[in-house]
Every structure is written in C-alpha cells, then in structure tokens.
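Dumping the structure here so I can ask a few things about it.
Complex shown without one protein chain; remaining protein chains in place.
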Amino acid sequence: MVAAGVVGSTGYTGVELIRILTEHPEVELGFAVSKTHAGKTLENVVPGGTAVQLVNYEAALLDRIDVLFLCLPHGRSAPLVEQAYSREVRVIDLSADFRLQHADLYPQWYGHEHTHLGLLGEAVYGLPEVFRPKLKAARLVANPGCYPTSVLLALYPLFRSGLACSRVIIDAKSGVSGAGRTPTATTHFVEVSNNLKPYQVGAVHRHVPEMEQFLREWRGEPVSVVFSPHLLPTSRGLLSTIYVSQDEGWDDSDVEQAYSECYRAEPFINLLGTDEMASLAHVNHTNSCAIGWTRAGETLVITSAIDNLIKGASGQAVQNMNVIFGFDETTGLRI
Amino acid sequence: MVAAGVVGSTGYTGVELIRILTEHPEVELGFAVSKTHAGKTLENVVPGGTAVQLVNYEAALLDRIDVLFLCLPHGRSAPLVEQAYSREVRVIDLSADFRLQHADLYPQWYGHEHTHLGLLGEAVYGLPEVFRPKLKAARLVANPGCYPTSVLLALYPLFRSGLACSRVIIDAKSGVSGAGRTPTATTHFVEVSNNLKPYQVGAVHRHVPEMEQFLREWRGEPVSVVFSPHLLPTSRGLLSTIYVSQDEGWDDSDVEQAYSECYRAEPFINLLGTDEMASLAHVNHTNSCAIGWTRAGETLVITSAIDNLIKGASGQAVQNMNVIFGFDETTGLRI
Amino acid sequence: MVAAGVVGSTGYTGVELIRILTEHPEVELGFAVSKTHAGKTLENVVPGGTAVQLVNYEAALLDRIDVLFLCLPHGRSAPLVEQAYSREVRVIDLSADFRLQHADLYPQWYGHEHTHLGLLGEAVYGLPEVFRPKLKAARLVANPGCYPTSVLLALYPLFRSGLACSRVIIDAKSGVSGAGRTPTATTHFVEVSNNLKPYQVGAVHRHVPEMEQFLREWRGEPVSVVFSPHLLPTSRGLLSTIYVSQDEGWDDSDVEQAYSECYRAEPFINLLGTDEMASLAHVNHTNSCAIGWTRAGETLVITSAIDNLIKGASGQAVQNMNVIFGFDETTGLRI
Partner (left out) sequence: MVAAGVVGSTGYTGVELIRILTEHPEVELGFAVSKTHAGKTLENVVPGGTAVQLVNYEAALLDRIDVLFLCLPHGRSAPLVEQAYSREVRVIDLSADFRLQHADLYPQWYGHEHTHLGLLGEAVYGLPEVFRPKLKAARLVANPGCYPTSVLLALYPLFRSGLACSRVIIDAKSGVSGAGRTPTATTHFVEVSNNLKPYQVGAVHRHVPEMEQFLREWRGEPVSVVFSPHLLPTSRGLLSTIYVSQDEGWDDSDVEQAYSECYRAEPFINLLGTDEMASLAHVNHTNSCAIGWTRAGETLVITSAIDNLIKGASGQAVQNMNVIFGFDETTGLRI
C-alpha cells in the first residue's frame, strides 16, 4: 500500500483525484488538504464528493505519506514541492510550476521568476506513453497540462518518425471544468450554454510553450504552433483537431505504422485509425486518449480526445504514480 | 412615440428589455443606465447586445422620458421610483420593491423596512391578464416575479370560479438566468450542467408571499402554498407543475370553461387544454404563457410555462407599458 | 469468480452494465448478446464502449454462466428468463416482465397477458435496501424501474414507521437515457435541449402500479399516487420531489429517526437529513440514492435522487448479484 496526500482537494482536479485514489486498491489516502474548507468533509463541500475529512496544510503529516499530489495554482505549488521533496516524498505536481524546462520561460509566460531552480532539473514531464523510462525513477513529476496531453500524444509518433513538419495548427475545444471552480463571468452557465467561445487564440495561451518545447526536441529544430482553444458547452472533455502539413512524401500506411509502433501496446491509447475521428464520447470518464486521423490533400488532420480532468489531469497523475511505484499502469483507472 | 429610460441595463432582464424596446415601433430609447459600464456600449459589454450607449444615472434625463424601467435589485429600486414618480414619469419597476401590498411583509421577507410607504399604495401589480383595468391608469407598476407570473396565471381562472381549495403545491423549475448575471458557485456551468437542484424548498422563497397575497384575495381566505423551486440546466424558461386538491365536485368541463372564460381573448395565453402539458419549448423567446392540465383522481395537475426573462420579466414589463400607453398589447412582443 | 451473461448489450443499460461487470473483480463476462450488432465489438458500436465481442443469442452458452442479465424491452424478456431459469442460471431481469406481482395488471398496463405466470411468483423485487433477505435466495430478480427505485427508497422508512398517509404526489424528472437509445422525435437533441417537458402526467405511467403495489403493502391499504414525470435536458440522473401529507401528529425527529433506522448502515443511501435537498450532482455516475427532506406546514417534501442508469438500472442489478452471490454489496460499484 502506498500512502498518498493531496493538497488542493476541492478544485475539480482535486475532487477527481481523491475519487480515484479512494477507489485505488493499492492506495491509502493519508490526508486531503483544503485551505478553505478544512474541518469539513469533501462531500459536505461538493455534492457527490467522497466522505473524506479535509484538513489544514499544517495538519498534513508529510512523513506519513509516500507520495504527494499538488492540485494548486501555479506559483503556489513550488514551495510545497520543495518541502516534500526534501523529505524524500515523491511529488506529483499538477500545477504548471515544473512543466517548462527552461527557467527563462516562466517570467514570460507565468509572470514571475521560477523560485526553485534547483528542482527544475529534477522534474520529469509526466506523459507516461512518451517518458515512461524516466518516470520510473522520478522523484518529482510535472504532470502535463490538459491541452498538451492531447496534442503531444497525437503528434509524438509523427515527429518521432520524421513524418511531420515545422508548422502545426491546433484547433482545440475544452469543457468548462478546465477553467476551474472559481465562478467568473466566463464560467457562468448562461454565458457558456448554447455558446462556443474561442479564447487566447494564436500563440498566447500558456500551453503553447509547453507543447513547443517537446515538438522542438523531437524534431530537432523549432516548430511553430498556432493554437486556438475554444470553450465548449460541456462540463468535461477536450478535443484537439490538429492540422499537420506534409514535409515530404509519406502515405497513409506510414502514418498508421508510426502510430501503431508507438502505441500498439499502450492501454490508454485508443487508436481509431485512418478516416475515423475521435470524439468526447470516446473518452469521457476514462483515462484514455482516442486518436483518429484523415488526409486532405497535403494536410493530415488528426483528432485527439481526452477527458481533461482524468487523462488531462488527475487520472494521468495516478498513472504516473502507478509507473513510479511499479503497479500495473491501469490500476484504479478506467480504460 | 414614447420615450423610455432603462436603469440596470446589463443584467439579463436589462439586456432583454433593451432589445425589446429597441425593436418596438412605438418606442424611442431615451437612455440606458449602467453604473458599472457607463461609457461603453451594451454590445461591448454583452456579446450579442444592442449597440446602445450606456450612461451614468446622473446623465439620465428623467424629464425627457415618458416611462422609466427599473431593472435593479430590491431595495435599490424604490428611491429611483420616487424620483421618477414625482416628475410624472410612469414607472415600471422590475424589482420586488412594490410587489407585496402589505408593508409589514418587507422586513420579514426582504430584511428591511419599506422605505417608501406612500408609494406602496400607488403600485399596481403588473399582471395584465388579471389587472388590466387598473393598469391602464397606473403611474407605478410593480412588475411581477417570474414564478408568481406562471403560478398566478395558472390559478386565477380556478380561484375566480371557485374551483380551487385552500392548499396548493407548486413544483417549479427555472432556467439559470433567473439567478442573475453575477457569477456564483450556484451558477457555475459545471455545477448546473447535468444537474437538477432544488433550492429554498417549502415556503421560504420570497415569491411565496407574492403568490399567497393574490390567492388569498381571490379565495377570500388564506391559501397555503408549498413551493419547491428547482434550478434547471437551461439558460431560460420556467415551468410550474401545480397540484390543486379538489374542494367540491367539479369536472373537466368546469375547468375548461373557467380557463376559456378568462383567457379566450388573451393574446399571450396559450391554452393547451385538458390532458395537454406545457413545456419550455412552447414559450421560450416569446411573451406567452402556455397552460395545460390533467386530472388524477381528486387532484388537478396544471402545467404553466413562461420564458422567465420575457413574460416573467422584460416582456411583461413592455406589455404593461403597451397597456398604459394604449398601444396594441402585442406591439413589439413575440406571441 | 462468477460467470455472467448479458442479453441486450447495446442499449444504454446494457452498455453501463457491461462496463460495471468488466470492472467487477469477482465477475467474468461469459457473453454479451446483441441481435443487431453480433459480430462487432461493443466499442465499435458505441464510442467509449468496452472492447467486448458481441454475439447472437444462439451463440450464448447458458450452461457456462452463473447469472444472466436481461436488458430487453418488456415482453421480450420473459421467454429468455424461462430458458435460463430452467437451467438453474440465476436471472436478473431489467425489463418490467416480472415487476408487477399480480398477473391481471399486465394486460392493463403492458397491453398483453403475462406469458409465464408460473415464474411470476418466483420473482423477487430487486430493491436490496428493502428486500435483502428474500434476495439472498432469489433465483429470479425483477430489477426495479428507475422511478420506483427513487420513490420507494424515499417512502419506505415513512410507510414502515406509520408516518405516511394514503395520498402521495410525485413530481419526477429524468434524464433522456431513460427513454432508451432508439432515436425518436422526443429524444432529438433540439427538442430536449433548452426544454423541460412533462409527459404521461397523472396516474398513467407504467411505473405507477409498480409503486402503488408496495405502498399498499407497506401501509396495509391502498395508496393513491399522483405521478408527473418530466423529461430533463440531461443525459442521466433522476430526481423525485415527493409531497406527503400528514396523517397524524409527527415531528422532524420522527422523520429523521425513521430514515436513520432503515438506512443508517446502507452503503448506497446518502441521507442528507432535514432541510437538505438531493440533486443529480449527489449521485450521478454512482450507485447511490441521496435523500433529503423538509417540512412545509402539513406537507413533508422529500427529494430523492439516483443515476437512472446505475442505481435505477444496471448498478442495482449488480448490487442484486452481489447480494445473491454473497459478495460485499459494494463490490464493483461506486458509492
């Protein structure tokens, strides 16, 4: 049994994470921290939530846990990562604090210097289908953003096989839980319902550098990303429709082979194949990523769908934990 | 042409009202006040809003308008009512400030003394199908609440004809725009979507005394109301399913006759008849109230549907204006 | 390990059932029958479905399974029940074919004579919280309807304690999956979205006699039910708002005690308590029933919520299987 702690328990990712951990046969929940709701149970705060006691961070006993999950806003996560890391607790950080590998990107994209540069080099990017070998020994996991998860899983086989070019257009659509629980004008039911709203279109969303750093690494040269996220009138689910221009001659069988080689044995990748398209219905409430594609002239159109709260956040965090602790990777997760 | 002013322009009722007034062939919009957004146009604040300039209340010239619409929270409306009333401007108040006829109900239900008792007696309750004669001469209209509109229109013919008893159960369901534009945990898309949530069940909602005062008047003795509102995962629309126990022997034809006598000539009442049920689809985006009913043993089940923003607020306000100024009552309103 | 077979695999209850059985640690899925889609896998037919091979009924080997689940329309289930029953396979029938105890109710409510009267007396109504002792030895389980599940669980403690009267009003609201997968005008997205639609209001829905037979049994005399179902713009979830008039003097503590006595130890009953109301968010995607209540004068208002596909169908079927085979009742089910 692994003892796990959670900080940031009442946000959407926290609630989903605690549900998964509570049902996980190899995990015992050590504590669940909520600054705002300490003293209550989660089910008192969130209808349908688990009957777990919420405590202050001060009452969270780091020395009694093996792994710490942090579901906090960026900037607030890093200090807690350090405390746990220094006590030899494995850390899975769902914030953005360790996702970008180069420190100089943080001021530009997150508005502040990185406060824990020493740890930055320790972090392993938690996309198991790509970085599994490194993850097995990781002491600090930077759990990927939801959009990058869907996009990088869709593009990795192509870039790895040289079947991709230097320019990618990503038209992405996400459910509202991706925007967090804090009520804003943007998340008001009346504003979202019957609507579809593009936001931060171009190359201005914080997930752009997270995607570009790996695409560049895989290609060996910079890749430019055009990224258009849209807010969907759904609670959860994320679909990226990705347009890749052809670099050089390749055909359908090359693409199929590239995907098959990478993902044939991956339990959480649902390869739909050529001329089949992924939809939210393929993946919602599961930890799977469904991928389908078709060709239109010189353009390959790829659709990649995940549940933003599971494969895009808490499910992937638990998958990473499974990798680290040597459990069957699907334990406690729905395929 | 009538010159109209609006105060509280960017809430859901304000936006809907300005749209109706802008399209109304007999109305010229004198001013649209918004404390928060003065200086902008409405379409800059609300996607899809009208291209109307928003001004401060100080810039609103009461002496240039014939009628003032107030779309404000309770308590904030009464002082402006007085200013307009004293300048001989007709006032249609969409707040609750003048809906309850007895001053002593305000502290109990709204938490403060009524500040303008002198005007309370002047207010006419703006339900044209019931109070049209009085409304023609009204200088101050208390525009009804959304729930009371659907319930009172459904029950008036029965009570008027003596076909009702002293106890009414109302199971009501409303779209989220009824909760206003201010973002709260309750109106967050993720909380509302895929959900149905009862709230303020029993006899604790502020619309209970508003309904009871007229039921008592029509019956000649107190009527007890059990009222269970539910928050629907829709932007707009309100359905009341009403259960009336039988007082004395009556049959289907009595009920049909009661409704027919009252509403035969009413343009905005859509009488569906016996064994037909009203739904939101009958009324959304119109100023109509659809009413259908069926009998189950000793219980008459009545369904009454309105668009909460139109017949339940801004449309009815314009209908009241049409009555006051002698326009055809359907002018500018969708049936 | 228990070997289970499913007939009717591609309807909403079949898909949900197969998902639960596939994840159940004590169950091996023997076969999944689909008349229409035999030869395909479920995930080919239903995006997000399990990777289970679908077969014809002829290929379903009854002698290799311990329990058969039937997810068929009424009338089509009974003949298969007989085949399995005669081979000593336990049967959990999700259709209505064995829910009504009196044979003469079938022609009236389902339009045909009951074809297997000999089995009718063998069937145990599968509401474990009420009929657990009988279910342990059951060879044929009549799995309850979704509406009756929510209503009977809400009313059983009151009737059992003599805290209820002879007349009950049920205002119920259900998500669209309750109407089945076959596309109709009623289930078209455009007709359901932004709508709320009452249907079969009064005492004409087939779930009325199912509820009345147990209320009568518990009270010892007939109970009249007024039942108003409404179609909600949600995929799943069912809320019954129930109005019970007071028979004799009782107070809040009596009600609390009645619920507590019955359900204190029930893992799937979430007692919210006095003045708390159940919503779909409390129960969706779980096998729980959330119950809350409040008093309004002489009326007790009870809200009871379930996920219609889980506690209202497939989850409860698995709960019944757990009871029969002596597994912990929560095995494979989400609380």
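General observations
To keep things simple, chains are lettered A, B and C as they appear, and every chain counts its residues starting from 1.
In this text, a residue touches a chain if its C-beta (ideal position, glycine included) is under 8 Å from a C-beta of that chain, and two chains touch if they have at least 3 such contacts.
What you see is a predicted model; the values in this text were computed from it and never measured.
In the complete assembly, the contact with the undisplayed chain comes from A:234, out of A:13, A:149 or A:234.
Between the chain not shown and the residues A:60, A:80, A:280 or A:310, the one that touches is A:280.
Touch with the chain omitted from the figure is made, among B:10, B:279, B:308 or B:322, by B:279.
In the complete complex, the hidden chain is touched by one of A:44, A:194 or A:253, namely A:194. Counting over the whole complex, subunit A has residues 169, 171, 173, 191, 194-199, 201-203, 224, 226-228, 230, 232-237, 239, 241, 243, 277-281, 284, 294-297, 299, 301, 303 touching the chain that is not drawn. Looking at subunit B, the residues touching the absent chain are 23, 43, 47-48, 194, 270, 279, 281-286, 290, 334.
Contacts to the hidden chain, counted on subunit C, fall at residues 12, 176-177, 181, 183-185, 187-194, 233-235.
Keep this in mind: only the chains that are shown with their structure count from here on.
Farthest from subunit A, judged by the mean position of CA atoms in each chain, is B.
Legend note: the chain whose CA centroid lies nearest the centroid of all displayed protein CA atoms is C. As a whole-number value, the distance joining the C-alpha centres of subunit A and subunit B reads 46 Å.
Work out the mean CA point of subunit B and of subunit C, and you get 39 Å between them. Averaging Cα coordinates per chain places subunit A and subunit C 37 Å apart.
Of all residues in subunit A, those touching 2 or more other chains are 194, listed in ascending order.
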